[in-house]
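On to chain A.
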Amino acid sequence: MNNLMILLLLTLTFVVSGCSESQESGVAAQGNEVQSLIDQAIAADQLAQQRQHAWIITDELLQDAITAQAANDEVAAKAAAERALFTANAALAQADKEQLAWRARVPR
Partner candidate 1 sequence: MKFLLGVLITLGSMGYVYADPESDREAFVKFYAERFANVDMQDHKDGAYALDKAKRAQWLEMEEFPPYELAVDEGRALFSVPFSNGESYASCFDHQGIGVKQQFPKFDMASNSVITLELAVNQCREANNEPVLDYLGDEMGYITAYMAFTSRGEHFDIQVPDAGLAAYEQGKQFFYERRGKLDFACSSCHMTAAGNLLRAEVLSASVGHATHWPAYRFKWEQVGGLHKRFIECNEQVGAVGLAPQSEAYRNLEYFLTYMNNGMELNGPASRK
Partner candidate 2 sequence: MESRPVKMRGKVVDSVAEIKVLMKHPMETGTRRDDAGAVIPAEFIEQVTCEHNGNVVLTAEWGTSVSKNPYFAFKVKSAKSGDTVKVGWTDNLGNSSEGEIVLK
């Protein structure tokens, strides 16, 4: 259940941070925020892989985030990292839901 909570929370922060550009001071602050998003996404994606539920798009988005970060395009890196975290958590939510949902599809 708690992953669903993360999902909801995340979509909220995603929307909020999207429209009200916070006046954070200095590029450094934004830099490590992106890094933490990337780390969270990698962690969630690895968990999804252990449960054999990882999505291909998460890896693609992580690559985008890392390349953007290397080219210090912070805005693009942050957007990609947020989306990667979103899809990684969606994969985990899918794994949780399917833990029980599959039984209903077995023909009797």
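Picked so that all candidates are chains of the complex that A comes from, given by their letters.
Here is the rule we go by: a contact is a pair of C-beta atoms (placed from the backbone, for glycine too) under 8 Å apart; a residue touches a chain by one contact, two chains touch by 3 or more; residues count from 1.
Predicted, not measured: the structure shown is a model, and the values here were computed from it.
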{"item": "Touching candidate for chain A, same complex, options 1 or 2", "value": "1"}
{"item": "Residues of chain A touching candidate 1 in the complex", "value": "49, 52-57, 59, 87, 94, 98, 100-103, 105-108"}
